[in-house]
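The complex appears here minus one protein chain, its other protein chains still in place.
Should a chain be cited, it is by its letter among A and B, assigned in written order, with residues numbered from 1 in that chain.
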Amino acid sequence: MKRTLPFDVVSPMTVMAEAFREGRLKLKKHHYTEPVTFQDSCNFVRNGGNFKDARLLMGQVAGDFREMHPGGVHTYCCGSGGGHGLMSEYKKLRLATAKAKAEAIRRTGAKVVVVACHNCEDGIRDCVKEYGLDCEVHLLSNYLAEAVELGGAS
Amino acid sequence: MNVYDLATGPLVWLAFALCLGGLSVRTALFLRLARERDKPVFTGFEPRWAGLSILHWLLPLNVTALESPWVTLAGFLFHAGLLLVGFLGLGHAVFWNQAWGLNWWSIPDGLSDVLTLASLAAVLFFALRRLVRPEVKALTSAGDWLALALAAAPMLTGYLTAHGYGDPETMFLIHVCSGCALIAAIPFTRLSHALFFFLSRAVTGSDFGKRQVGAW
Partner (left out) sequence: MALDTIKISETLAAKWGARLGMWLEICARCGLCAKGCHFFQSDPRPEHVPAYRLKPLRQVLAAKGNISEADMAALVDTVYGTCTMCQRCTMYCPHGINIAFMVRATRALAVSVGLTPKGLASGLANALEMGNNLSITAEEYQETLDWQLEEVQEEMPEAACPVDQEGVRSMVTFHPRDIKFYPGNLYSYLKLYNAMGEDFTFTSQGWDSTNIGLFAGDDAAAGTLAGRVVAAGERLKVQRVVTAE
């Protein structure tokens, strides 16, 4: 199925990190003060090798960034991968097995979990709800968009 | 020709011929199958990551060594005993020399004893683990017991022979025969991981390395 494409395929995270590095994207330094952690998506870290971009962006906007353990390439699945977000027939099991992730989040003490993947967004939302974590879940784009310094570049 | 000559002559030859011949055939078949219908094995190959991945698991430089230290330790002791004493034990070294004119390092008997006992202890540990840990027990099949028995038999009988337990000639004969069985079985059982460990790690190492997961 793999064939050479006439274009590159990149993730939004990469595009934003690149623009940030080049100074095109201006983000307010430490715009957020509440403790926040980042959910590395299996897909980005284990398929795409995309670990650093998220750290760069989060480090800029978040004043109190906390790593999850296990995290990075060792991140636990949000529980919603592999089509699990769509298979209601296995929902009970999915929630039961989100425990490992829930504990990883709880240990960070974060009040916000930023996710950069729609699957993870569902997975983490369900996980937070099921395990009564006192956390909001935000999509990376939304999290960054709010911290954009307007009039910085155009 | 008596039984003794038969066992230490043609039988050893046969075992090695089966082992090396079998492994060559299996390598050739693997590569052919990969060429025909599993192209990523070749197109994805990255020598650097393949090499690093193999290295990280030949040495305990991996996440499992941290997460499961006891199994890792047992795994290393087990393989070290088997391979070191198998190739370099004094008795074996003398045999390779007399039979095939091979001349290489040998290790003193005292060290062989320690390595063998440690290796046998590891076998016992693995066996107990298979019986006691529910998750391992559920996975275990007959082939796993066969593999353990194949490896344990020559070590146990070798130790008993060296220390004069039992009837020396019978014990020695069992030692040679079980050793030959182990060697001959490598290409045809799960023991083929002697070869496939490297191929598999090369494939997965390349795969994960390329995606910057690293030689974890």
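Here is the rule we use: a residue touches a chain if its C-beta (ideal position, glycine included) is under 8 Å from a C-beta of that chain, and two chains touch if they have at least 3 such contacts.
Since we're looking at a predicted model, the values are computed, not measured.
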Would you list the chains present here that the left-out chain is in contact with?
A, B
Among B:16, B:30, B:45 or B:95, the residue in touch with the chain that has been omitted
B:30
Quick one: which of B:5, B:67 or B:169 touches the chain that's been left out?
B:67
Give the residue, chosen from B:53, B:157 or B:178, that touches the chain omitted from the document.
B:53
For chain B, which residues lie in contact with the unshown chain of the complex?
30-31, 33-34, 37-38, 41, 53, 57, 62-64, 67-68, 71, 75, 133-141, 144, 190, 192-193, 196-197, 199-201, 203-205, 207-208, 213, 216
Residue numbers in chain A that touch the chain omitted from display
1, 5-13, 15-16, 19, 24-26, 42, 46-47, 73-77, 79-84, 86-90, 93, 96-101, 116-118, 139-142, 144-146, 148, 150, 152-154
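As a working rule, only the chains that are shown with their structure count from here on.
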Touch list for chain A against partner chain B, complex
2, 45-51, 73-74
In the complex of these two chains, what residues of chain B are touching chain A?
40, 63, 208, 210-214, 216
